[in-house]
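One protein chain is absent from this view; the other protein chains keep their places.
Coming up: chain A.
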């Protein structure tokens, strides 16, 4: 079977009269297998949306090739668009229609039933706002409606461009559950995000993108492992003597100031057991390396989402 997505050496340069040339996508290649949950992680302006739009068939690249479910997304064919669901970064709705009328229209365009539309509203938690005009929904509600529209055609492949950007923490967690459920049913999901923890929580594999280039692709765990970074264990100061701190550090990095002591250890289990037996667990915080560190490592720049 073909891969869900195969992208080779995409390039796109925007030419503005005043802004000059922006190399939004600069030689991007990747492959997404069917059923995979694939994330593109990167700061503002990294080129995520442009990449997605090219893959979806909204924009033509300057060069490079795209295969979507084994076909070219260009020119558009109903056979392909009917199998793909898209949530664009900026929500787009029919003016003056209610959420329900909106989703029904999209359901009809995808050849799905009306009840399917109502189910999707329910699924994204908008059932009680069904009669509200789209322009009167809050930003997060609009985002959810737009996700419902992406799912209404029962797609094999779903593109979500920053789906959780405008959501409150509760809605974000709910949406995570929803996205996991979509993926668990065998649908391929491609997600872009600014949030490290989102990529870690959801994605099978993550592409780290910066300045139009994909810097690295791996599973979140693979990234962290490859980084070989120490775990940072923090406790409140004053619970341990200077001698004991040096002893516990066992030659690894440690720093202390008036309020905290921070150990950087590669054997957190042993250190935590020792701290527990000392009864020195006040103010305890354990931070393992995450994608943030990976980003720093991969791009050489601090994460500034």
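Note that contacts are C-beta pairs under 8 Å (C-beta built on N, C-alpha and C of every residue); 3 or more make two chains touch, one makes a residue touch a chain; residues count from 1.
By definition in this document, contacts and distances are computed from a predicted model.
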"Rieske domain-containing protein", "Dihydroorotate dehydrogenase electron transfer subunit", "ABC-2 type transport system permease protein" or "Acetolactate synthase small subunit" - which is the UniProt name of the missing chain: "ABC-2 type transport system permease protein"
Absent-chain contact - pick from A:11, A:83, A:213 or A:244: A:83
Per the touch definition above, residue among A:42, A:57, A:163 or A:212 touching the missing chain: A:57
Candidates A:4, A:25, A:99 or A:182 - the one touching the absent chain: A:182
Residues belonging to chain A that touch the chain removed from view: 56-59, 76, 78-79, 81-84, 86, 88, 90, 92-97, 101, 104-106, 108-113, 115-116, 119, 122-125, 149, 151, 153-154, 171, 174-175, 177-178, 181-182, 185
